[in-house]
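Apart from one protein chain that is not included, each protein chain of the complex appears where it belongs.
We call the chains A and B, going by the order they appear; numbering starts again at 1 in every chain.
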Amino acid sequence: MSTSPADRNILSTPSSDEPRSAKPSFARRLLRSARSLPVLVAFVVLALVVFLAIFAPWLGTTDPIAIDPGSRFASSSAVHWFGSDAFGRDVYSRLLHGARVSLIVGLGATFASVLLGLVIGVFAGYFPRVDAVVMRVMDGVMAIPSILLAIALVSLTGATLVTVLVAIIVPEIPRVVRLVRSVILNVRSEAYVEAAILLGTPMWRMLTRHMVPNTVAPLIVQGTFIFASAILTEATLSFLGAGLPSEIPSWGNMMADGRTYFQLYPGLVLYPGIVLALTLLSSNIIGDVLRDLLDPKMAKRT
Amino acid sequence: MISYILKRVIATLPVMLMVAIVVFAILRLTPGDPAAILAGDDASGEQLERIRQMMGLDQPILTQLYVWVRQLLTGDLGVSLLSNTPVIQMIGARVGPTLSLALSTIIFTVLVAVPMGVIAARRPGGWLDRTVMTFSVLGFSIPTFVVGYLLIYWLALKLGWFPVQGYAPLAKGVWPYAQRLILPTLALSGIYIALVARMTRSSVMDVMGEDFIRTARAKGATEWSVLLRHALRNAAVPIVTVIGIGIASLITGVVVTESVFNLPGLGRLVVEAVLARDYPVIQGLILLFSFTYILINLLVDVLYTAFDPRIRY
Partner (left out) sequence: MSNLHKAEAHGVSPVLEVRDLSVSLVGDNSIGVVRCVSFAVRPGETVCVVGESGSGKSVTSFAVMGLLSPNELACSGGEILLEGENVLQAGPERLRALRASTMAMIFQEPMSALNPVETVGKQIEEVLSIHKNQSKRERRERVLAMLEAVHLPDPKRIYNSYPHQLSGGQRQRVVICIALILEPKLLIADEPTTALDVTTQKQILLLIRELQEKHNTAVLFITHDFGVVADIADRVVVMNRGEVVEVGSREQILSAPRERYTRMLISSVPSLQPEPREPNDNEIVLAVSGLSKTYDQRRFWKKEHVVHAAADIDLTLRKGEILAVVGESGSGKSTVARCIVRLQDPSAREITICGENMATVRGQALHQMRKRVQMVFQDPFRSLNPRVSVGESIIEGLINFGTPHKTACQRARDLMHLVGLPADALERFPHQFSGGQRQRICIARALAPEPDVLIADEAVSALDVSVQAQVLALLDDIRMKTSVGVLFITHDLRVAAQICDTIMVMRQGRMVEFGPAAEILTAPRQAYTQALLDAAPGRHWDFQKFGPIQ
């Protein structure tokens, strides 16, 4: 019994006691999944939408809100690639500028709701007393169908980009809060967090070092779904006439304008509809891929 | 058992109260002034004041809340600003199409989505699974109104199988009623089927990894028996949960679908009220939909006891 533990370690080579193999890096796994065709297409489509949105003014577009009574309902031609609408506005230009609106709404709503939800969720998860109050409010907000809440908010405050954004963000927040809170609550019972408590780790470091990093992966996944859902909600609101002011070229507004003439000119509804569907489809596919990669537990659950 | 149900019922009361408070807060605390909306753009300050008094808006905010909640408890949802009829009456007149559409969608969804999910879970990664998952992503991504217009364009305009839009009450005969519900149901089911099929698939797959599935195989049970007798029954709770939670997206879908297909239901009523800024109607409808949602999820909670003996106490 005189050998020191270090010596013993060299003497015996236990078979089973080996490091668990590390997973390949995230980037490598992402590349591997991009080999499947739908995923690749999704990335390309989304990149294209972003490209078109950013460079909309320089891609052969005209003023998307310029009314030209002379060319109402023009069919596709060299001048109007996708024809023109009831006011003679160029559909192609409106589609590209609509991409801008969708991206702004999608990104704005995603960042705002993730950020606010993260802060509220962390506090709810960390302080049981805050939790009781906050979660009751969140339950209340979640019980209201989000589209109705958004409609009510927009219709009462007037339709502007900001109110539409707020109307989309408010119902998203409880979902993010729940997610973050559940991660924090789970991690609270992890042995390494308990060890940190015993080591006297102050609250701020406990949160930033041991708890919040665990929320990053699920939040990235959730973020891509919020992005898609925000774009959809904006389009739905605009379609119902409770969204952005009707002169703003958003895909939802284009469909709302085209509804009256649907039987004669289905393209006015179908073009923006298809572009919208493709964008949503691509974001959802990428969301699924990210979920499989980043959050295997959640991927199993939903 | 009864105490469990009672406990669940009582647990929903604070949520309902919270919904009422949130709705109240949104409508009273947002910048828009209901009195100004009612009075119109060129009302004088004096007129505004009178309307405020009439509506009780000059009272302290908590008093207003108290008065309003007391009204709610007696089933009084207020009076429409536009048509001057009680909101509850307007709801009664428009509930038929909405209920028909919602029920047909739920039934269709469960009949289609659950078998889809089970088939997909049988061989994860197989071609059936990939097909179901592709359909599910499509269902999530194509907005209800796009699906609606595509269906109208194709099945109604091109092929002429169905009327383009409109609604016929059941009193006018079963076929006209059904004929006008089929397309809206198909359009609305897309997202819901996607949701339920996905949840069925993943829950069944989860259960297939459990130890008791191994026990069943060790007994010599066939794969179908393992899948249906052991896996599906254990997956029932999450599936039923998602059917309940999915009601929220169903409500969104109802509003949109009724607009696309011109069905004179509650969804259209919402849109009409919004365009007219008829805020008692908006308020009443939000409450109605929210409470329906809460009650359905309460029902789901109670249903759990039928699927999972562990919850019964």
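Heads up, the rule we're going with is that a contact is a pair of C-beta atoms (placed from the backbone, for glycine too) under 8 Å apart; a residue touches a chain by one contact, two chains touch by 3 or more.
This structure is a prediction, so every number in the text was calculated from the model and none was measured.
Colleague: Kindly note down the residues of chain A that lie in touch with the hidden chain.
Modeller: Listed in rising order, the touching residues are 1, 4-6, 8-9, 12, 14-20, 22, 190-192, 194-202, 205, 209-210, 213.
Colleague: Which residues does chain B use to touch the chain missing from this display?
Modeller: Contact residues on chain B toward the absent chain are 3-4, 6-7, 210-212, 214-222, 229-230, 233-234, 236, 307-310.
The working rule: only the chains that are shown with their structure count from here on.
Colleague: Which residues, counting only chain A, touch chain B once they are in their complex?
Modeller: Residues 38, 136-137, 139-141, 143-149, 151-153, 155-158, 228, 232, 235-236, 239-242, 255, 262-263, 266, 269-270, 273-274, 276-277, 280-281, 283-285, 288, 300-302 of chain A touch chain B in their complex.
Colleague: Touching chain A in the complex: which residues of chain B?
Modeller: For this pair, the touching residues of chain B are 14-16, 18-19, 21-23, 26-27, 30-32, 34, 134, 137-138, 140-143, 145-146, 149-150, 152-153, 157, 164, 198-199, 202, 205-206, 248, 251-252, 255-256, 259, 270-271, 274-275, 277, 279, 282-283, 285-286, 289-290, 293-294.
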